[in-house]
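A protein chain is absent from this complex, but the other protein chains hold their places.
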Amino acid sequence: MIIEVDKDADAGAIAALCDSLTTGDDVTVWPVSIGGRRFVAVSGDEARVPDIDAPIIVGRHSTNARGYWLVDRANGVAPSTVNVGDNPVGCGPLWCAAGPCALESFDDAVATGLAVRQQGAHALRIGIFKPRTSPYNFQGKQGPGVKLVPELKAAVGLPVVTEVLDPRDVGLMAEVADCLQVGTRNMTNQALLKELGGAGRPVLLKRGYRTPVEEWLRAAEFIVAHGNPSVILCARGISSFDTSLRFMPDLGAVLAARERTDLPVIFDPSHSAGRADAVARVALAAAAFGVDGLLIEAHIAPQRMYRPGDSGQAYDPTKISSLMAACTAVCDITARL
Amino acid sequence: MIIEVDKDADAGAIAALCDSLTTGDDVTVWPVSIGGRRFVAVSGDEARVPDIDAPIIVGRHSTNARGYWLVDRANGVAPSTVNVGDNPVGCGPLWCAAGPCALESFDDAVATGLAVRQQGAHALRIGIFKPRTSPYNFQGKQGPGVKLVPELKAAVGLPVVTEVLDPRDVGLMAEVADCLQVGTRNMTNQALLKELGGAGRPVLLKRGYRTPVEEWLRAAEFIVAHGNPSVILCARGISSFDTSLRFMPDLGAVLAARERTDLPVIFDPSHSAGRADAVARVALAAAAFGVDGLLIEAHIAPQRMYRPGDSGQAYDPTKISSLMAACTAVCDITARL
Amino acid sequence: MIIEVDKDADAGAIAALCDSLTTGDDVTVWPVSIGGRRFVAVSGDEARVPDIDAPIIVGRHSTNARGYWLVDRANGVAPSTVNVGDNPVGCGPLWCAAGPCALESFDDAVATGLAVRQQGAHALRIGIFKPRTSPYNFQGKQGPGVKLVPELKAAVGLPVVTEVLDPRDVGLMAEVADCLQVGTRNMTNQALLKELGGAGRPVLLKRGYRTPVEEWLRAAEFIVAHGNPSVILCARGISSFDTSLRFMPDLGAVLAARERTDLPVIFDPSHSAGRADAVARVALAAAAFGVDGLLIEAHIAPQRMYRPGDSGQAYDPTKISSLMAACTAVCDITARL
Partner (left out) sequence: MIIEVDKDADAGAIAALCDSLTTGDDVTVWPVSIGGRRFVAVSGDEARVPDIDAPIIVGRHSTNARGYWLVDRANGVAPSTVNVGDNPVGCGPLWCAAGPCALESFDDAVATGLAVRQQGAHALRIGIFKPRTSPYNFQGKQGPGVKLVPELKAAVGLPVVTEVLDPRDVGLMAEVADCLQVGTRNMTNQALLKELGGAGRPVLLKRGYRTPVEEWLRAAEFIVAHGNPSVILCARGISSFDTSLRFMPDLGAVLAARERTDLPVIFDPSHSAGRADAVARVALAAAAFGVDGLLIEAHIAPQRMYRPGDSGQAYDPTKISSLMAACTAVCDITARL
């Protein structure tokens, strides 16, 4: 349940309301402020939430039906624009974050970053902690890699988007990165989502590759409800019996998310395509659905990547400018139809 | 197994070869001519096919690996252009067939046909036999409807694409229609596919909504191997756990089909989208994958359709010209990237 | 729509009712008699069916919601027992049909048939027409094979269950076989389903391996509504992302079918397992869900089968008796819980 309180309510009155709602029936309560509006979030069986009538209450909203409320477009709470560094994502020109799968060679990362910046990308995406299906694959530079981020940012001159896997790393990562990514394998990792609610950094939330759109929106709600409204939704393909591409472009999910929330929606064509020579087509198809941005895996020298098997997915950074122009043209075409 | 024989081999020599290949081990054999090349198709366990060395044989090709050979791009047999009426599908401007789901009111069918023709569509799609999941839904006008096709064609002035469900109807339908459609529910109806091999009309073969691409190509091979090389592949979305659209746009299948065969590949955005207001986006996404044409359900007055539930999918015929222009622009963008 | 009429209504009154219901709005009507009850089936948009009030009408049932009515348990029309030869399927001891995938060697077919009969099987399953994904695979003996069925039956002494692919073959096959099978690839082949409504033989209807249960029941309704109430539903596994077995045992479908219809429900463990050494486990799991029978692919000498790739699925006929005993024990256990 979400209870909206008067935006001018004083802290004491809100704390008193929280106290009176908290019951031995495992009802827990916490305050949330978003964009000038103030709420009390209530977790627990709604039938056991006391029916309190405090003067500061301006709305009392059941969340039983959908499981989310703050991100629901109908309620006008979640933002339609999220800034990564100084660049807005949503409601404006197509945003683009590009860069290597993982930080491996520092020099290659800088060179790739400079190349994508020169091509007009707005942010550098790069992995420091890498979720891998095997414990024996390179897991990213991890702690030592985190320490390199400031130097990398300074050398490249772009804000950094990077994935976080462990709630214990959120604070540290929030100090050095501009946007924290939740990967597809952690979309249902609720301990991580809750921690990101207090990160003070925008979150790029990838859709789980086998989760319904509604679950994706509820994952966003976890972050927003714990205090952080700056969530960028990132579709990236889902798995099905059809393996013509590594993951099927989930364009319908872009449409569904757009219809249900104001939060910006971007697309990762690289992980959907699974091969560099199909990235442009998937990106254009996403543009046909009016996405707010793209997340592209790119590398200046894929042959030097640690996992040769993955190198086939890395897009040539020198093509990003023309890809962005083409996608922008398609966005314009679809907007006019 | 496919055995290619000298294109100038005389009929007697081919017949003799067929005879000598036919064995008591359930090996059956038939001749096929496609585009000036001549083949003997062999059905049966390859280990039991006699290893005959006749002078007219110019190639002997196992089909065990993929199950198709004639439609395989590598072999240069299947055509890259198929004519429907006088209009080519493939290797040229975007083709478009549009029209009502089913022939219901004759006047509405004509009016819709004239509207889509005026908008630049190249063919009228319309259902005479309708596969429906319930025996109590309208099954199409069937026999009496077939008799109306000549009059409909004359009134509209476009070639007609229409679905055939029963091998017994193929001959009759081939007399009145310009292109015979195999619907998604019959993609694995092999009795129908074989009959269409002798139809003398181009076949628009929809992908089964739950079949892998390779099975779709083998379905095409059934038609081609039984004598009819004029097959248009039509992707139309597949089912998955994600129901944001009625069927997920199977863009990867377009790419996969393109890479494996020269046969033209088109897309049906209407049945993938399942709602009129998403048809344009799906069509543009298909254009981003470089399809050769579109198959669009359109109706001049959806509110008069028999099944109100389906009317939400019918596209406004007066928008087809601008949709085709937009899709052509996207095709050009993707071709240049 | 299904209209029930007085069971003693005379033919003239029913014909008159049919006439008055048939309209220019593409409403078509036909009479059906099942188990002593008489119906008029109406196909078309229900809003256009005339609201006629004839004295012989005893019930008027919309079919819009589910698409089926006659097979719905709630209406008590479809039978709970279907005889194949002299053996009942449903409401009694576990029925078993077993035999080779296809009729290849006549001697092997007879030997396998005698083996499964000796082991207690109630019917011989064997393919004369075989749906194959490639036109170059052995398609069954077809016409010549049909002629061998009487001799095969005489030699084995069991009723024969065999697949039919083409509506044109239904009449011929009904003369020689005891039960006609609709394969998984033809569950949505409605021309075939309708033709089987007049076959005068029980139909074993396999579930399409990618179709929802409701569509399966509507396929049964097609057969029943066209005059043939003797339908045996056969689950056989569905495809999903999990390929641990060739098809996932769809046990939930058995339960769902049981809850919605009285028609007998059996299981094909062979095509679900895809390997002989898992057939018993799948059969036992099906027994845990209380199926009425099993359809088992068996061969006395799998190494002589035409397609060695398929031979790994053939169950050893000499184990059928102990498998049936084990499954019966599990059926008893589940019934008592």
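Letters are used for the chains, namely A, B and C, taken in the order the chains are written, and counting of residues starts over at 1 for each.
Note that in this section a contact is a pair of C-beta atoms (placed from the backbone, for glycine too) under 8 Å apart; a residue touches a chain by one contact, two chains touch by 3 or more.
Values in this document were obtained by computation on a predicted structure and should not be read as measured data.
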item	value
Residue among C:I34, C:L148, C:L255 or C:A301 that touches the chain left out of view	C:L255
Chain not shown: contacting residue from A:E104, A:D178 or A:D242	A:E104
Identified contact with the non-displayed chain, of A:A97, A:A111, A:L165 or A:V203	A:L165
Selected residue (touches chain absent from view) among A:D26, A:D107, A:E151 or A:E259	A:D26
Those residues of chain B which, in the complete complex, touch the missing chain	210, 239-241
Chain C residues that touch the omitted chain in the full complex	210, 212-213, 238, 240-245, 248-253, 255-256, 278, 280-282, 284-285, 287-290, 319, 322-323, 326, 329-330, 333-334, 336-337
Chain not shown, touching residues in chain A	1-2, 25-26, 28, 41-45, 48, 63, 67-69, 104, 131-139, 141, 165-168, 185-186, 188-192, 194, 209-211, 215, 218, 221-222, 225-226, 239, 306-307
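Here is the rule we use: only the chains that are shown with their structure count from here on.
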item	value
Distance from chain C to chain B - Cα centre to Cα centre, in angstrom	30
Between chain A and chain B, centroid-to-centroid distance (C-alpha), Å	41
Chain centre separation (chain A, chain C; CA means) in Å	50
Junction residues of chain B, two or more chains touched	210
